[in-house]
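Take this structure first; my questions come after.
All protein chains but one are shown in place.
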Amino acid sequence: MDYSIFIGGAAGQGLDTLSHILSKILQRSGFYVYTTSDYLSRVRGGQNFFQIRFADHLIHSATSRLDCIYALNHEVLLQHIDRLQENGLALADEEVPALDRLTRLPLRAIAEELGNVRVFNSVGLGYILKVFGLDFDRAQEMLQQIFVDETMFELNVQALHKGAALTESSVPVVPGKQRKHILINGNNATALGAIAAGCRYYCGYPMTPSSSILVFMDAVSQEMEIVVDQVEDEVAALNMALGASYAGVRAMTGSSGGGFALMQEAMSLAGIIETPVVVINVQRPGPATGLPTYTEQGDLRFVLHAGHGEFPKMVIALRDGEDAFYQTARAFNIADKYQIPVILLSDQYLADTEVTLPPFDFSKISIERHLADAQAYGPGTYYRYQVTESGVSPRLIPGARGNSVIVDSDEHDEKGRIDESADNRRTQVDKRMRKAQGLAQEVQPPWEFGADAPELLLVCWGSLAGPMREACDQLNAQGLVVRALVYGDIWPFHTERLHALHAQAKKLVVVEQNATGQFEGLMRQEALIRADEKLLKYDGRQWKSDEIVAALKEVLS
Amino acid sequence: MDYSIFIGGAAGQGLDTLSHILSKILQRSGFYVYTTSDYLSRVRGGQNFFQIRFADHLIHSATSRLDCIYALNHEVLLQHIDRLQENGLALADEEVPALDRLTRLPLRAIAEELGNVRVFNSVGLGYILKVFGLDFDRAQEMLQQIFVDETMFELNVQALHKGAALTESSVPVVPGKQRKHILINGNNATALGAIAAGCRYYCGYPMTPSSSILVFMDAVSQEMEIVVDQVEDEVAALNMALGASYAGVRAMTGSSGGGFALMQEAMSLAGIIETPVVVINVQRPGPATGLPTYTEQGDLRFVLHAGHGEFPKMVIALRDGEDAFYQTARAFNIADKYQIPVILLSDQYLADTEVTLPPFDFSKISIERHLADAQAYGPGTYYRYQVTESGVSPRLIPGARGNSVIVDSDEHDEKGRIDESADNRRTQVDKRMRKAQGLAQEVQPPWEFGADAPELLLVCWGSLAGPMREACDQLNAQGLVVRALVYGDIWPFHTERLHALHAQAKKLVVVEQNATGQFEGLMRQEALIRADEKLLKYDGRQWKSDEIVAALKEVLS
Amino acid sequence: MTVYQLTEETAWCPGCGNPMIRRAVQQALNELGLPPEQVVMVAGIGQAAKMPQYIEMNSFTGLHGRSLPAAIGIKLANTELTVIAQSGDGDNYGEGGNHFISAIRRNIDIAHFVHDNQVYGLTKGQASPTTAQGQITSVQSGGVKAMPFHPLAMALVTGAGFVARGFSGDHEQLVTIMKAALQFKGYALVDILQPCVVWNKINTFQWYKKRVQPLDDNHDTSNWDFAFAAARQWGEVIPTGILYQVEKPTYDEQYGFITGSAPLAARELAPQQAEPLLQRFY
Partner (left out) sequence: MTVYQLTEETAWCPGCGNPMIRRAVQQALNELGLPPEQVVMVAGIGQAAKMPQYIEMNSFTGLHGRSLPAAIGIKLANTELTVIAQSGDGDNYGEGGNHFISAIRRNIDIAHFVHDNQVYGLTKGQASPTTAQGQITSVQSGGVKAMPFHPLAMALVTGAGFVARGFSGDHEQLVTIMKAALQFKGYALVDILQPCVVWNKINTFQWYKKRVQPLDDNHDTSNWDFAFAAARQWGEVIPTGILYQVEKPTYDEQYGFITGSAPLAARELAPQQAEPLLQRFY
């Protein structure tokens, strides 16, 4: 069992609420849910849509085919009706012009009859629930949560039932069995990961699609005792986070490409003052403003080479909600251990897509601060940049009696004082760069899916994990012998498995969500391996599993 | 004939004036001159020095060995006396403690006798001129230029002669014959190139070592009718330059790494609005503040991947003063032709080193604006982002009656209006990216020096050109069969000659002025060629030709 | 009226103040008879900054917070252009705060129209620098902690020669102010109170309507103290109109060569004209 319901219309027509309610009902009814959204950069109007896929088995991607379309206007219907499955159902209000295969319902009429046009969507919801034979108790529960006002709640419940009364259950649905999953999007998972890791300071400047991290952090700020701050600009943001980290708290900031661009100088500062910090770039298509509400993996190389000058850093691409949670928490440990900036690379697709996942296991998170013991240092004996074999110097935070904690953006000596001599420069560069050796040990291999001795090796990274995983399954099911590598840790770069599988496979295809194949370039640079083919998508819409399959077949044929 | 004179002391002791006068005397006496400087980031004190090399043949590098040291204090003398040649001369005032091989002179005593301690250095200058049998007329000419005040001029001339009277000419010097050369540093050459190219707008925020471009541009602003503006910050700078360029003038801005870092978002803006602009990054060692007055090639990859999102750009590393002039002028043509940002990559070494060069040939500069003809467009028929085969759209500037010139940082349609559809996105990305094909045709091959069928291939880029050229000559003279490739155009990357020579040579060694071998990584990425060895220097001091020779011999042995 | 045509569709919400401001700009430009090829509108990013999308004219829509730098570059390159920087409060007083100060200090000859809805509209209602202290938003769920920014008082203190406050709901006054700003030689700030019906439920149309009070037509616009007091008035009464208007030398004209003959953008370029500069290096 595996269905996709499409909800489309203009911004401001309540699509998001409807989609949220329906997704939650499906989750609470025990299905696996995967809800993607497609919205324009505007507050009202335009053509937006949500696509809710649900199934009785694990799912990892949106699909092109639709089983049900609920359209709030004519345009959106026309744009997507081609994707409707043979037995699919297209629904719209009577006001929408007639169309082949379209069922027109008196949604508005019923709502008006009930005395409030705004319950329009609840009529539609009732209809859909009924068609799929879904649980009305769950629906009522959700409506209660959303509509705090008792009369509005009652009205919506009535609308629900009026809608249901218009039809019969007609689509075969097996009862959902997965009762314990959470439904969460990537940004919230990231925020939870940060909080679990003990992040006490999060600041940022609003920027789609990163803003919801700021929103979530703010919402729990008091409860979790986290300083959450909307600041004057992104230049300030990273400098502030570094100040907070220097003073001893775990600190993080985030933005999308344009805001991340404004953090470049401070990124470099993190490098030389060796102050840990976690920064997330939730990518959207560029350049500049680009497509603010769509998705892309276009900042990979920009992020990899962020900041002027040379210093060790780590770059981790988040692959799905679960990964977002655990990797974000891990990022703080690595940042602290090596006293470096760790950059998380996410994207709008991962940020906004809501997926059912096993509840995150907070007991798996450990907090490793790697702070030095102030007691160990007699007065005046502490040197912030002490030269060590690992390149990591003992880190104290201000407050140690008798010892100053001095950080400086100029090249400095062990104590933290400006020293422009050639000898000192070499010593300190070498010290900082030695951290790269330890860091290389931390790198986790890419995820692998599919057949063991592959003829075809697929390589991708980040949020393509889900679609790729499904595509890989489908390809293998169709008789190809395919294995997929999905990179999470991007830098340092992991080469071992890539070399091994490349040696086995006849063909290597890289799949990316950008126009230039940025990861493929990195692969050439680090592994001297060139892809045989590159599948690149850069229209702002995420690869779906079936699209990958189709595109692959085309290049292979 | 080939001598190096060292002038060292503390900031504020007039080293720069002395060095400038001596360099000019040597230039005007017909020698080839190569003056490097080594100064700390402070206005007073510390240990700074200048090194003036002059010869009767072309020279391209500083050298380690010194023929004359003029030291204004004990410390600087101690630090450098080891570099003095066997017959070399070390000079200092009597107040400096005695030292083996040091000639102590009554510099201060004579100056005081003349009634002004500040003529101290002219006594020293007189001594040096005499020792090397140099022309006193030239000296007087220079003093006149520097000391506008008649009494000060007279006093300095007297000092000069008093100094000369202390010694005899002892160093064999052949008369210089090269009368037509200019003496110029890289930043001034760059500024001249920009002005020759018709740059009408230059803005920036002071930042060592880029500031002198701003200073020069300001000095000639009225004469050349160029708007030169010190602005509030580097974020503003590039946005302003883009505004100016949109309005129709050739515009440029510049900074060093930290300031360049603040221009990242606007770099990306240039990419999507397709507005030509030239930006120079005069590199200094990072990260962050780093070594503000020293040199490094540490920003290569940062610059290459500047700006979030994907868009075509060109990166040109300047190799010497002449190259700085011609390439800067060329950058404007390429920026205009492809409507892209062109980034010039210089560094403190090139910026500050003063070299005698053949006068720049302004008749070789052509100005190619590639502007469309407003007359060709009937009312409402002009589309700023018209889709073309080359990817380059006709460019009008505001002022065309009946047609609006619309640029937008959002993804836009041909007219310049926001269009977030997938189709339009692909169309516009493809259009922009097609420019890369034309751009690839513009790429100039790297410079080549040395033996024809090399056993050893040396590869470097940018300001290492000079030292590398000399090193290459020396190695070949010593019987090795060496050829050097010196990259100027960095992006798009030129591979043909590299592949050809790599196939011939037994060994490939990359020489860079950074700690991680950034260019070598690019070579792996673009040519799948890994260097056999990397010679990396990252102490802020430029490779000298003899140092390259020595380091090479070590890795080869 | 065929110039400065307005698009039929916009992405603005019904009830939003932006369309009103658009009408006012259009009318001001038309009444002044400015030929559209001589006018450029520069915007940042935000709801207000979508303005150039919806008027047929030369435009430069750049980065969030950076409309002023781009506008300055344009003006210096071609002083014959009438340059309008048009953007939101977040854009100009938040991300672009440093440019705002600097534009005033420069007294560059541009008209600066700020749509001040006291909120970040496009990004869904976070506090802007002009949001009241204590106001609750999606990211300030505990209420805004910072004190609000006072653009007009700031401008006056920093030496602005033209300072005005408009209201999207007072069309006629707004047109008058805009015309004066466009004709003013020097930097002219017009802070325009604008309701955002979706994200700002405090400073609604009614809220503004009740408070705005046009200044007496005959008040002395050269009286700085009066203007300063009016700029700082923000309560039951919010004075609107041209608070202050006194010309002083502009940045652009101080370049000397910039005006006269052709605009810089139209001057001939000849490399050899620069050759005499070589003399400095012989």
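As written, the chain order gives the labels A, B and C, with residue 1 at the start of each chain.
Just so it is clear, a contact is a pair of C-beta atoms (placed from the backbone, for glycine too) under 8 Å apart; a residue touches a chain by one contact, two chains touch by 3 or more.
Predicted model only: the values in this text are computed from it and were never measured.
Contact with the chain not shown here comes from a single listed residue; of C:157, C:202, C:237 or C:262, that residue is C:157.
In the complete complex, the residue from A:225, A:373, A:389 or A:452 that touches the missing chain is A:225.
Annotation: of B:3, B:205 or B:311, B:205 touches the absent chain (contact as defined above). Across A:29, A:47 or A:409, the residue that sits in touch with the chain not pictured is A:409. In the full complex, chain C touches the hidden chain at residues 95-98, 101-102, 104-107, 129, 142, 145-150, 153-154, 157-159, 232, 251, 254-256.
Seen across the whole complex, the unshown chain contacts chain B at 12, 40-46, 205-208, 211, 214-215, 218-219, 221-222, 228, 230, 232-233, 258, 288-289. Contact residues of chain A toward the unshown chain are 28, 182-184, 188, 192, 195-198, 200-201, 203, 220-222, 224-225, 227, 229, 231-233, 235-237, 239-251, 265-266, 269, 273, 329, 359-360, 362-363, 365-367, 369, 397-410, 416-418.
Keep in mind that, in the parts below, only the chains that are shown with their structure count from here on.
In this assembly, B is the chain whose CA centroid lies farthest from the centroid of chain C. Inter-chain centre distance (chain A to chain C, centres taken as mean C-alpha positions): 37 Å.
Between chain B and chain C, the centres computed from C-alpha atoms are 40 Å apart. Among all residues of chain B, those that touch two or more other chains are 235, 265, 269, 273, 408-410, 418. Each of residues 45, 62-63 in chain C touches at least two other chains.
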